[in-house]
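In what follows, a single structure is set out as structure tokens and then discussed.
Only one protein chain is missing from this complex, and each of the others stays in its spot.
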Amino acid sequence: MSSTSIALPGQSLGPVSSNNVGAGTHIHGDHLFASIAGPLTTTKASSKVPPNLSIARPTGTLLLPEVGTTVLGRITRTNPRQANFSILALGSTGDVVLAEPLPAIIRQQDIRLTEIDKVTVPGSFRIGDMVRAVVISFGDERAYFASTARDELGVVMAVSEGGNRMVPVSWREFEEVGGTRREARKVAKVV
Amino acid sequence: MAPYTGIPLSPAELSYLHTSLSQDPPIRPDGRSPTQFRPLVAETDILPSTNGSARICFPDGTEAIVGVKAEVEKTRAAGQDVIRGGEGVLGLGRGGGRDVDDEEMEDGEGNAVKSGRGRDEWVEIAIELPALLADAGLKDTLWINNRFHWRLYIDILLLSQPLSYPLPLLSLTTHLALLSTRLPALISEQDEDPLFNDDWEASTPLYPRHTNPSSSVQQHHIKPPITLLVMTVGPAILFDPSADELAVADAVLALSVAQQLPTDATSKSSDQAPSFKLIALRTVDPPSRLTAGGVPNTLNTTTTTTTSSGTSGTMGSSQKKPTAGEVLAIRERDQGTSVWRPPRGGVSRAVVGRMIKAVVERGGVGWEVMEGLAGVET
Amino acid sequence: MGPDILHHPLNRADGSATLSSNLYSVLAAVNGPVEVQRRDELPEEAAVEVNIRPASGVGGPRERWLETVVAAVLRSLLLVHMHPRTLIQITLQITKAPSLTLKGAARDVAVLPSLINAAFLALADGGLPLRNTVAAVLLAVASTGEVREEPSEKELAGCKSVHGLAYDNHGDLLLSESAGSFDLVEWERIADQAEKACRAVMAPLNEDGVVTEGSTSSLPWLRQELTDKAQAAIAWREAT
Amino acid sequence: MQADRRRLNAPPGGTAPPVFATAPKTKLQRPTRTREPDQHRKLFLRTGIVPSASGSAYYEIPPQQQQQTGLLVPQSSSLKITCTVHGPRPLPRNAAFSPNLLLSTHVKFAPFATRNRRGYVQNASERDLGAHLETALRGVVIGERFPKSGCEVVVTVLEGEEDGWWAGNAEGRGGGWGMMGVLAGCITVASAALVDAGIDCVDLVSGGVAAVVQAGTDQRGDDGVVAIDPAPSEHDGGIRAACVVGYLQSRDEVTEMWMKGDAGMRAEQLIDEAVKAASLTRAVLAEAVKEAVEMKLEKVEGNAVAAASVKEGKGKSKDVVMTG
Amino acid sequence: MAATMVLLPGEEIPTDLLPKSKKGTLTLGPGLHHTPPSTISATTPGTLQVDHRKAALWLEHAGGRYQPSVGDLVIAQIHHSSVETYSCALTPHTSFALLGQLAFEGVSKKTRPQLKAGDVVYARVSKASKWEDVEIECFNSATGKAEGMGPLKGGMLFDVRPAFARRLMIGTDKEGISKGGVVVLEEVGEKVKFEVAVGRNGRVWVDSGSVRETVLIGQLLRRADEEGWGVEAQRKAVKKALRDV
């Protein structure tokens, strides 16, 4: 791994004609250049497709979520129309930890795929819940728009009103560990 | 500078403007030639209570007023006599006053070297204009005698919201105001408390209008420097760019020029166009860098930003979208050819050279502007 | 004995009280739970904000420091989880301070007990949810080594060390600020005496209002005050 | 200066900096430039000094070897600059939508950074430095890759170049020549921090400064020489003109240029020399950045292998029982 | 009434004082905090009140800001209106309560009342959770009947302490004597005709045709609250006040 060549911003990576632009690179004139510092990786070139050159950041790959990125975050406020949450980490297991939380919104219609009319925000999330969601758009000037309308998406960790840890017992309910108290959530299917 | 936002132009308009300005010759929205300035309103001596004043109004509505006021001040020379003894007092720390005491050590003996007696702090200016203070001549004319000097207060007032970089407007106005500034004639002798002739007619201009070779050294024929805004788009170099033009600039420079002091006093610098020298230059962050890039047609079907809570919310549609990687590739390959993309990188040295040349060369833009301003009726 | 107390002097505030000890007088006002600014908002708790105004002039770094200390104590005292995404605002105006200028830290420590006690009374008056009842005392160790409870201005000026401590009704130490020169043993002696004193002011009363436990030096003024106040509040019931 | 409610203030009487008397027998030795005109002072650059920031770097030009003067007052000034980068981060609530990364720069001298004690609040020249730096960096970052996010570039000057020799005469002082050296440093250190933060840039921008310096004390006749990386205190003849550039070597472009003074016919040469200086700094910059990347990679590997020692606190990671 | 028990914050309620209930569930009122399994402690100084019939207990406390709970009748002031809801103020400086645009008796999209900022409504708290904004309604969502709720036209608003408002609302026993020990309204009622609505949030709305009388009534209530008048004091004050009407 340490044998990999390290590219620096501004370093020429060859003509565009024979290379494909990948992450961490950019094109200037007819040449491909590095735009971040990190190990350079080249995909296998085939007869018709030129190799794809990309540079990875030494620490995780992403700095910000992109459309389609799975994110983990905590619900910060809810109202009848939407739930606000702070994105804390990127990736379905949150491997990329963010230095600062990013504001995001799950709109009521994006909570579930089915029975959208029946779903309510309070019946799906409570402040403090840890949710897994996927970014569906860059959203408004402040918040990303995210969706939990998929089985493996939704609440992954929750604490009961009584302050006890809960575990999912169905697709719509959590239950206190060693307790009987149940609370309604949009539960993320165990993967 | 606060980020310049609120550019009213769409990516399409920006793209169009950029291409038309990149033509040779460039096609400017208002049909000007590259070196042509927009007509401006200028007047001087508008403030009777000042020693000199001017007002300039650009067609884009930006307007500035400058007032110059001169006051007699006792030259600070604390402990000067003691210092004569040869043991110097040197400042460590703030107290600029202290520092200049050393200066007294050199010319304190009363030898008649005139230059280098002026001090920066004799000119108090509201906004730091590049190189105004660099002009030693100005400061020296403020010297009255060993004990007294003029203090010049230059108050600059920008009357309007700056639509673009305001420095040129301010410098031109200041230039005019200084040209129109007059100081009362001195009638007292040597180092005694100065007495002045209250006859305004007898007063001497800070910057004599026309040069007469016979005049002594203390009068210098240099006009106050001016600062001009120059921008490049592709190959073109444009002067006095409008706010719209700046929105597509590749690079913007603010250049300050002053007249070249004739190397030998006998040269007929009066009849031929005086040469100009560059005395300050700085790049200005072009607002174009903050403009929004366009979306290449290939991506148009799926917009990546939905400020309006459209149907794009559902998972279904987001499946169709190209991966982030593909988006990047498409945008990069386009390189702003088919749609507008904010400029990247800087400006090449060669272009800078050309810009400088265009300003300072004999009969260049710098000369034109100064002539134009000299023509302003007072 | 015990400080002079006036309940609910301010009608506009949700809760308020004035407390005058032999050294300081403090006017405390409480508002809450009220709407909180977005940037201070805590998703699962109420934010606690303390503002301290000195007896003269505008506050400075010293007041900011006092605020952080008082806020820390009150935060551990309030049931902040009951009002998430709200603000509980406490304003403490010092109206009387020792005339003779005390030396730095002594002056800093000396004011804290009065601030804490005043703030507590105001919170109680405002009916904000409290985890416990708290009381704070000021102790000074004279150069002779003897410990003075609620010392006088003079004693304070001449003392070797000053100690401000606060205990709650479970005997938990919520605040301990000491300055001067002392050793561990001394401090532990101080802590014991302080705990005794704090428990005493909230000790239960029996019928004839005589203290059943705690030092005789101080009566359970705190409980007395709060009890009288609570009974006054339901006077109308008896009336009907 | 009125009291600042948020700081501890000077005694009401107000204080003045000490005034030094040159002791009769001591001869004040002005430092002189020993290196060639086209030679840059040795400089030190390291990234990743502030782990809590997205990116950071430290830049230093150590004081030149100075003869033991036995004076309290430093003979030659040195340059010490730190820079942290925070971002990409969400824009402040009040900010409007921005399609690009909103870069904002902030340059501040430490109170003890210069001979004249600095104030706590940014002054005009510090704000202007910030503007110059912003211009230099805006051109190099690829803003459109970080929509609606901001990036704070914070530069703290721990020790700044002087405008001239503290004991020098009028010509050496004023003119703010020191500022230009500082700007060159700011550009380089900020560039390193940006790359350390992993923000896309078209190139490594590096700062360089050159000046037209008077050979002798007398003004007339000689039109001086052009020297790169001038230390104002070393040029007793004074500095006639100076130029700073933020230079992109791989594109041969400048994102920032700041020229002051009367370069006469030498303007172009002055620029070229400044660019030369920038190229020299770039070498150091590239080296530092590469080193940093290699170190990060090793660390990542270390974690992946999970053989990290307990000292790094990784050892126990396996034993951690998750309690959601 | 038994010797009142005064509790200080953090003090537990002796188990022998807890009411016995068949279901084994207790209803906790204001001023009390439950820590599982079975610890009940005071959160504010106050006198313990127990209702053995309802197996309910709470602390009586005079001061403090109004805390909404479902079923409370409140007087709300419209602050602004959005697509589906009006945002109304119940108490100053607290986040707004939401009132559905259609939460009135027998209204449709077209016939719904057009309320503007400053208008006052008499409403019922329909949802009170610490996690979301409070919701109120101007009709009983079960029956769809207004039950006296709805916009309050004309008149004036007066602020009293929430505790006093509650006393005003306790109503009268079979002899028609106020249980809350407030007789001001009854007394005045014998001389002057007026409309009144009392909100638990410490707001009283009064409207007798004339402004003068309205203000007078408001003042009487205010002072009865602040000066803690007993029944007799109230009667005296009312007589004195009405003499010059």
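When the chains are written out, they are named A, B, C, D and E in that same order, and each has its own residue count from 1.
The working rule: contacts are C-beta pairs under 8 Å (C-beta built on N, C-alpha and C of every residue); 3 or more make two chains touch, one makes a residue touch a chain.
The definition used in the following text is that contacts and distances are computed from a predicted model.
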- Item | Hidden chain of the complex, named as in its UniProt record, picked from "Trafficking protein particle complex subunit", "Putative TRAPP II complex, Trs120 protein", "Exosome non-catalytic core subunit rrp46" or "Ribosomal RNA-processing protein 43" | "Ribosomal RNA-processing protein 43"
- Any idea which of C:Asp108, C:Glu150 or C:Glu225 touches the chain not displayed? C:Asp108
- Message: Even though one chain is hidden, which residues of chain E still touch it in the full complex?
- Response: 33, 35-36, 39
- Even though one chain is not shown, chain D touches it at residues 6-23, 26, 49-53, 56, 63, 70-74, 77-78, 82-84, 86, 89, 106, 108, 110-115, 117, 120, 152, 154, 156, 158-159, 310-324
- Message: In the complete complex, the non-displayed chain touches which residues of chain A?
- Response: 72, 74, 88-89, 93-95, 97-100, 130, 156-157, 162-163, 167-168, 188, 190-191
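The working rule: only the chains that are shown with their structure count from here on.
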- Query: Can you list every chain in contact with both chain B and chain C?
  - Reply: A, D
- Touching both chain A and chain D we find B, C
- Task: Farthest from chain B by Cα centre, which chain is it? Let me know.
- Result: E
- Message: Using only alpha carbons, which chain's centroid is the nearest to the whole structure's centroid?
- Response: D
- Which chains are joined by the largest number of contacting C-beta pairs? B-D
- So, in whole Å, the Cα centroid of chain C is separated from that of chain E by 32
- Residue numbers in chain D touching 2 or more other chains? 93, 96-97, 142, 147, 202-203, 248, 251
- Task: Spell out, as numbers or ranges, the residues of chain B touching 2 or more other chains.
- Result: 305, 307, 328, 344-345
- Message: Which pairs of chains touch each other in this structure?
- Response: A-B, A-C, A-D, A-E, B-D, C-D, C-E
- Query: Touching chain D in the complex: which residues of chain C?
  - Reply: 38-39, 58-61, 64
- Message: If we count contacts the way the header does, which residues on chain D are in touch with chain C in the complex?
- Response: 5-8, 93
- Query: Taking the complex as given, what residues does chain C use to touch chain A?
  - Reply: 43-44, 84-85
